[in-house]
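Note sheet for the following structure.
Every protein chain but one is kept in place in this view of the complex.
Each chain gets a letter, A and B, in the order it is written, and its residues are counted from 1.
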Amino acid sequence: MRKQVRLTIDDRQITAPAGTLIVNAAKQIGIDIPVFCYHPKMEPVGMCRMCLVEVGRPIIDRNTGQPVLEDGQPKIQFGPKLETACTTPVSEGMVVRGMSEKAKAGQNEIVEFLLTSHPLDCPICDKGGECPLQNLTMEHGPGKSRFLYDEKFHLEKRVPLGDLIFLDRERCIQCARCIRFQDEIAGEPVIGFYNRGRATDIVTYTDPGFDSVFSGNTTDICPVGALTTSDFRFGARTWELKSTASVCGQCPVGCNIVFNTRREAKADGRIVIKRVMPRQNEQVNEIWLCDKGRFAYHYTENGARLSRPLVKKNGKLEASSWDEAAAIAGGKLRSADGEVVVLASGRLSNEDLFNLKSLADGLGGKALLYTQMGGGDLTARFGVGAGTNFGEMGAGTTILVAASDLYNEAPVWHLRVKGAAKRGATVIVANGRETKLDAFAKYVVRYAYGDEVETINGLQQKEKIGEAITSAENLVVLFGSDGLGLNGTSNLAAACAELVQGRAGKPNNGLIGVWPKANDQGAWEIGFRPTDDLSSELKGKTVYVVAADPAGDDPQLAAALKEAKFVIAQELFQTATADLADVVLPAQAYTERDGSFTSGERRAQRFYAAVPAFGESQADYAITALVADAAGVELADSAGQVFENLVVTVEAFAGLTYEILAETAEQWPVVGRGDMYYGGTTYENTRGLGAHLVGWGERGETASRPRVQEETELRPKEGQWLAVPVTKLYDQGLTVRSSKLLESHIGAATVTLHPEAAKRLGAGAGELVEISLNGTTAQVSVLLDETVSASVALLPRGMGLPISGPVVAGLKKV
Amino acid sequence: MAHIILRHRDIPELNTLPVYQRNGGFAAFKKAVTGMKPEEVTAVVKNSGLRGRGGAGFPTGMKWGFMDNNNWPHYVVANADESEPGTFKDREIMEGNPFQFLEGVAIASYAVGANAAYVYLRGEFWQVAAFLDQKIEEMEQAGFLGDKLFGTDYSLRIYTHLGAGAYICGEETALLESIEGKRGQPRLRPPFPPSFGLYGKPTVVNNVETLTNVPLILENDADWYKSLGTADSAGVKVFSLSGRVKKPGNYELPFGTTFRELIYTHGGGIIDDRPVKGIMAAGASSSIIVADEKALDTPMDYASVRTLGGDLGSASVIVLDDTIGIDWVVNKTIHFFKHESCGKCTPCREGNYWMQHLTERIHSGQGDASDVELLNSVARQMQGKCLCALGEFATMAVVTGIERFPEDFSVKTRV
Partner (left out) sequence: MLKELGRGLLTTFKMLLEGPVTTSYPEEKREVRPRFRGRHVLKRYDNGLEKCIGCSLCAAACPADAIFVEASENTDEERYSPGERYASTYEINMLRCIYCGFCEDACPTEAVVLGDNYELSFTDRHDAIYTKDLLLEPASEGRPTTPQTVEPGVYTRSVPQMENPKD
């Protein structure tokens, strides 16, 4: 622990660790020293000069080394100049005056300087109402301007830095928070300053502009309205918005968010989501959010959503009532005589999954998880312990990222692992190709696709890497499905689990699955299991498909569904699976209802209903209860009750209640209160930090288990390619594609090849090639990547091609 | 008296290696490397009383002594970003007496244990840079630079680095940023370069003229150097004289020479023999000294100039006669500083922009008395708040001009 020093700030005595900056020491006791450029998550730069305070230090007698006393008190000498509180560390006996006339005058004068260039167009500014400059002008600004309005510097007001972020050059106060965020925290320095003096300007270095998935965060920390999102641009005034706490449902990180909602005339008077803002949870997402989480929510408001139950009559789906649809579905399930398959995905909440599992159990059927990634049984046993926090990891911690492209699969984990690396943690990346995390890793292990398990098993034998793993104080292993299917990931998970099995259950130690869906971990905990032969499981059964579109993903599964006895589809949209279904049940989006998700770190977190339900749709757990009732199984139909049942049934959830999940605690840095200027516009967490599931690690179980055999030989012959699935952040998935904003980021299907291999094929970058795999052929455009091996073709998942695991494929030039 | 810095004025072709060597060249460097410990070199420089010639006047030997010896490697950087309006001494030194300067760099490097030294030149000095590159190559061929010098284990290489044309890069931390390839903007201080400098390593940044003194100090000794100049300001100084004088140019004189001697004896007096009105002793960033009889008789050393409410700085003496309106001078300097403000800190970025509007208005006769008052207030508002010294410098001419030459501002303004 660092040495504590005593000091006085505005007549209040405090102790703080040596090295703490004055501004933070003051904040900790509730004294706000105004800042613009300083941000508690970033290194101080002292540029804006807003935090000027008077700093006095005790006079030390050179001979004795003791403070000079005056009336029994140490004599304090104040410097002739004001000092910046954001760059000055506290020292023993220091006296800080932030409210003195001199300090106030200094602060007021800086605000006056800033306002000489600022356009003062608050009435039309999206930041108006939550703007640090506006707030500090109210407090420090001059009542009357001494600067002639005609002499204002006018600059362009509508500069798209990228397609998601707009810059207003006039409003910018050159604090560099955005630039520093991209550089220090995101590790993607894609924007920077251009020119100097008053002409200093923010520009983007990339094409397409502002090419980073963390770009939205810059708008949160921008202390003026210079950076705005194209999503919220002129969308509403901030004080008109209602905020509802939620959890992002896009990936297993489980970022805490807030939905800002408002009634809209444009939306026919409905209450709609105007924007998504991060909500502070220092253990999960700190105060950050990726752009997918921020901008992909539009699918929930898509007018094409299912609004009424549909029942197939004379071969056609026709609108029906809930009573009829539930009766038919329930009747068919009851009469299936146990030949029931409930197929659900991790997009659903814990409550939904629990009710579905209970229904399957009640009917003697199977509860199958629709996923291409295995190993959840192992993460349930060897998952990270309660209190795990990437934000606290540093020297002494080793983080192994195996077969995962965190930047695309779970961007905020990428950001946090990168942060841990910066603080001294040893990051090891093992992958078959280059990923963005490589740049921050201490060791990069490159393997040939197919050798994942051998590679992980061999890590401990390597000299330095082995040392880093075995002697680490803390060890976290993240494994993903980059280049792997269900069997591959199951085997990989077992190999990874062996590395951590002695440590599981301890904070900052254990296994984390980088799942494709937000609540896959919860599904595993509740008892859902995937199967490697889904087709044969579906044939001839009564199938209840929830939040999954097997028919749309894979023609083979579509064929299998056609052979099913009866299909009930419960969805947001009329998917290909719903087209094949006999009964279609319209579900609510998670923005419309209460519930909870379990993150990849095994943290259960609550979300709350933000907007009214679309049409007649109902919450998934309630629909299941309705159907179950008709099938003769009794289930709870309110989120709270379902969770209570879940807690007593599933051991991992034991002891949890909604109240516990809603508990909050003081977090550092303090954000989201009146002082927007300190932490930005991220919301304070008032609705729950969530809670960790019960750990199993202490039982001393071992991880090893028989390896699952790969079905096909994955050595491509001459003229063939090994097609390997990878994850693309913005894919054509149901929860992304209907966001118009992200259209250009989603694009069309691609295949990534080594330049030499592409040359052999006769195809250049951007050209179309025909790919045939798993019985389908499609045209995709070529991307080149030198780090891909010669006979490998990387295919992004969720882009219309049926690829669930590595497979031999044929490629030819169109 | 023979020149110490501008020796090329006494010795023709001193900028060629054979001539420089014939005149005792590199003897000091060899003496240091082969016969002295680095601490001894530093001690000699410290005892000589040599102070930085870039403007701040910080004792050079003390600066060298601050180098953090727990953090390696060390670097030496010569600041040749001579951008102060009215300063033109370093260019003459580098062109006329390059080897003495480079030898100074080499000795400084040895004293602080640096194996690499950089000469940072302003972008407009590309010809000088090419010239220095040639000289450095000659030194390498002659065995004065490179590996295992003079048969010892000491190695040194000197590199030139061109800036991109920013005044602010004369500020030592902005200069270091610029060498690192970043935007030329000053860093926060502390930490100071001797503990956290180039690439985060301990670095000594010295002005060209400062380093050019070093070989002769080492060759003669500290006391010899101390005997020149005054008690407070040891040695000689190259004064860059410009403005309304008949013979502007560089004059190497001992510290303590009076303004009168510089202007009238060396500079040949004022054009058209008009009276001197004001003196800017440190280029555009200086206070404007009222050139009364007392001021003219003031010896030019760091302490004495301060008694006049000015600073000697880099000793770039700009002489203003009674044909010059101080409002014009102020307008001119503010235009310069507005153009050169790097934009990093608010008071300098916004204040200079604001002041430029005001000085423009006042100078063109469009302003009124309240504009002068406002200008003064804005300048004072900037003082003590800026991140680096540039912002402070920008206000000097404004504040002192308005205070000491009020009539120049009242004549122009409408009442």
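Miscellaneous remarks
As a working rule, a residue touches a chain if its C-beta (ideal position, glycine included) is under 8 Å from a C-beta of that chain, and two chains touch if they have at least 3 such contacts.
The shown structure was predicted, so the numbers you read here are calculated from the model rather than taken from an experiment.
Every shown chain that the unseen chain touches in the whole complex is listed here: A. Across A:K144, A:K266, A:K316 or A:K717, the residue that sits in touch with the chain not pictured is A:K266. The residue touching the chain not shown here, chosen from A:K81, A:K157 or A:K242, is A:K157. One chain is missing from the display, and on subunit A it is touched by residues 119-121, 123-124, 128, 149, 154, 157-158, 233-237, 239-240, 264-266.
To be clear about the criterion, only the chains that are shown with their structure count from here on.
On the side of subunit A, the complex with subunit B involves touching residues 44-50, 52, 80-82, 87, 106, 109-110, 112-114, 116-117, 146-148, 151, 153, 173-174, 192-193, 195-200. Residues 166, 168, 183, 188, 338-347, 349-354, 357, 374, 377, 381, 384-387 of subunit B are the ones touching subunit A in the complex.
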